[in-house]
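Input: one structure, supplied below.
Omission of a single protein chain aside, the complex is shown with its protein chains in their original locations.
The chains carry the letters A and B, assigned in the order they are written, with residues numbered from 1 in each.
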Amino acid sequence: MNAPLLALHPDRLFPAERETRAVARALYASVKDLPIISPHGHTDPAWFAEDAPFANPADLLIVPDHYVFRMLYSQGVALEDLGVRPVEGTNGRAVETDPRAIWRRFASHYPLFCGTPSRIWHDWVYREVFGLEVRLTPQTADLYYDRISERLAQPAFRPRALFERFGIEVIATTEGALDDLRHHQKLHADGWGKKVITTFRPDQVLDPEFEGFAANIGQLGALTGEDAFSYAGYLRALAARRAFFKAMGATSTDHGHPSAMTADLSLAAAERLFARALSGEISAEEAELFRGHMLCEMARMSLDDGLVMQIHPGSLRNHNQHVFARFGRDKGADIPTRTDYVRALRPLLNKYGNEPGLRVIVFTLDETSYARELAPLAGHYPALKLGPAWWFHDSPEGMRRFREQTTETAGFYNTVGFNDDTRAFLSIPARHDVARRMDCGFLAKLVVEHRLEEDEAFVLAHDLSYRLAKEAYRL
Amino acid sequence: MNAPLLALHPDRLFPAERETRAVARALYASVKDLPIISPHGHTDPAWFAEDAPFANPADLLIVPDHYVFRMLYSQGVALEDLGVRPVEGTNGRAVETDPRAIWRRFASHYPLFCGTPSRIWHDWVYREVFGLEVRLTPQTADLYYDRISERLAQPAFRPRALFERFGIEVIATTEGALDDLRHHQKLHADGWGKKVITTFRPDQVLDPEFEGFAANIGQLGALTGEDAFSYAGYLRALAARRAFFKAMGATSTDHGHPSAMTADLSLAAAERLFARALSGEISAEEAELFRGHMLCEMARMSLDDGLVMQIHPGSLRNHNQHVFARFGRDKGADIPTRTDYVRALRPLLNKYGNEPGLRVIVFTLDETSYARELAPLAGHYPALKLGPAWWFHDSPEGMRRFREQTTETAGFYNTVGFNDDTRAFLSIPARHDVARRMDCGFLAKLVVEHRLEEDEAFVLAHDLSYRLAKEAYRL
Partner (left out) sequence: MNAPLLALHPDRLFPAERETRAVARALYASVKDLPIISPHGHTDPAWFAEDAPFANPADLLIVPDHYVFRMLYSQGVALEDLGVRPVEGTNGRAVETDPRAIWRRFASHYPLFCGTPSRIWHDWVYREVFGLEVRLTPQTADLYYDRISERLAQPAFRPRALFERFGIEVIATTEGALDDLRHHQKLHADGWGKKVITTFRPDQVLDPEFEGFAANIGQLGALTGEDAFSYAGYLRALAARRAFFKAMGATSTDHGHPSAMTADLSLAAAERLFARALSGEISAEEAELFRGHMLCEMARMSLDDGLVMQIHPGSLRNHNQHVFARFGRDKGADIPTRTDYVRALRPLLNKYGNEPGLRVIVFTLDETSYARELAPLAGHYPALKLGPAWWFHDSPEGMRRFREQTTETAGFYNTVGFNDDTRAFLSIPARHDVARRMDCGFLAKLVVEHRLEEDEAFVLAHDLSYRLAKEAYRL
């Protein structure tokens, strides 16, 4: 049997209605070749610093991608059979080490991804990056494996070459506050310092419930020469790390707390909670309060150093205790929860929300907050902007809901363009392409329903694809 | 004046856009005649066991259907005037006993149902089952009443004949854990045991707040010969009843708790709560905890006996105390509430969610959980699957929202096809038809937006209409 063709239709993701599609096509044509601004994500800076070839198809596209392996896991495929390694010892259960076997297993389950964004991203990578022209099926699994392997060995498929080919203008990675940023230092030295920048992610030193919090604070002190076990020294050390990250290109910080809770504590109260956090005697409520207070402190420091503040709340991490114990973090078991913003952000917004010099970008996994809470807040406070549809909602339907539910109250200009938030480097152009197509489709609908003029839609398409991200992140 | 025609347009429920509609039509043509799998519902097994004629139009289509009479009640029509009988005595308020009068009253309020699924289901029954060709209006009420009455007297309109005519392959009824299943025994003896199966619904013996809980436990012991007043005997008695239901065809259990809360208590704690439940001294929180614990016990038993577990949480039953006191349960006053799944299901999922041999199908009345909680959970845990849009959401818009909000994260294969969940037997084909049309319309949209290939859509249409339900419920 002939393998079915893999085609990326030029009209994909555009609304079917003829006139709307024509407008969407024209808008998209005007933005599709704009450079990619990727101001928030999780690619590995080592790739760009070392520029070594990627290992093989499975280790590039399957094993590290929890979007992919969680779906197979949900259908009864063991994580070990997909090459996911237990944290300590295999406990008698063999882990697949043959990347070709992993690839074949993935291929035989590829129909599970019908209707998901993973399918869109993968097909783009297969077609556009590797030039594959038939669909991935069990029958074509080896063809895929061989083609991808062969290409990965070529210089044109090394990280820096792909970076240029993808038209990336700037990409931000994300590093913990204790990171030595050695890869960014190398990039800096190589003249890539403006292209690959870091982001300051201090969860491990702001969250008393993070693994090894006290030890982390110890390390923070050692790195900065401050007495980080005193609250005053701790704040100075944080400011010093921010300065170091900023020197390595960072224009933003990122905060992944369980909730959006903020608090504005007295110095005495903050000192007391900090001491309890260090002693390990802090309660869950006190830890939440301390995290919330530290978000206010981060906002204060942002006013000083100009770093844009990102808040990514609302994920209940490691829901599956068995998977967490055996395989560790980021194994597809982080589940969104209901998240309040109105009362949670009030302390921070009342303290700093009227400062036009501050920029706080808020994300959500709880779409019910779009129209009810976030658009009204962002449509009022000068400091607040809305991040794009995030994680589970970084998808065609998710992006559509984001625009439909935020635009009428917050407008377009209280949003900040797209960011891909991914560690899957090869899919980055596909993700930005989805966002550009969906935004153009949304704008086209407004045009054909005479809710927006066509000339305005062209300006907006450009702004949403390029300008807003650059401005919002001060790039 | 001429009565307006009653037409069921062949393109009904398909998207209007021309190309999308053409694809939807083709997909639907390939699935419309597939047998009906009805794995969850509330038809009366006596109908199929006894195969007696239905009484009259009002008692068949109006009086028992809370979807119907609640709408008239909301507009000021007394339930008594629709033939709904008070639980004890009429208290001086006459109850309508003339089915023709009830029918006329319904007919005169039929425009209330414009835009509702009840309208779609009823029109289908009138046209396809009874061959009526004019619309139901006050002027045609008697024509309708006479035609339906006349047909109901014919052998071809008896339950078993309709069952065959409707192309039903298998239907599951739902019986309480204490039911003697006499009708299913008769069906079994008649060779209908594979066609009409039961479902094990133990709320009355798992929920300490159920009316007559202690007496129910007494009856449970009497039926099984176990000392059901001891916790160990109680568990043995439940296992015995499950076995009995399984012998009468059951492949699943069903649980209608107020919340999705689960708990994994120690034996001592469970025993203590059970004793308090029997004594009637249990608090609301303890009752919730006990119910949650018993869901875990049910999951454990499912691992043993292979019964699929269904959880239908989130309805606040009998919201209207006056209606409940006068007319009893199921009178259209059950109202959905906000329902958490992430924390509620965690104990059960952490204990059994990684078992590929277990199947737990979860439903919701809180659509905000689709994209935020249920799709991420079902897209990760091997044991968890999503039931279709349920109850108030078993409607064109509800089904559309279900697919739009679950597919991108959970895919199609963590869902379980359609089930009608109805006691309105004559409408069952109409309900499955709505689901098939809406799914085909959804798939067609993905095809014309180039998010899915057409050959894949044909496979999916078949799976969603037939195969997934059969597999999910182990039929």
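Keep this in mind: contacts are C-beta pairs under 8 Å (C-beta built on N, C-alpha and C of every residue); 3 or more make two chains touch, one makes a residue touch a chain.
Values in this document were obtained by computation on a predicted structure and should not be read as measured data.
Touch with the chain omitted from the figure is made, among B:203, B:367, B:433 or B:463, by B:367. In the complete assembly, the contact with the undisplayed chain comes from B:111, out of B:111, B:155 or B:280.
Residue-level contact of chain B with the missing chain is found at 4, 8-9, 11-17, 70-71, 73-76, 111-117, 120, 135, 316, 319-323, 332-338, 365-368, 392-393, 395-398. In the full complex, the hidden chain is touched by chain A at residues 17, 19-20, 340, 342-343, 346, 349-350, 353-354, 356, 368, 371-373, 375-382, 384, 404-405, 407-414, 445-446, 448-453, 455-456, 459-460.
Please note the rule applied: only the chains that are shown with their structure count from here on.
Per-chain Cα centroids separate chain A from chain B by 40 Å.
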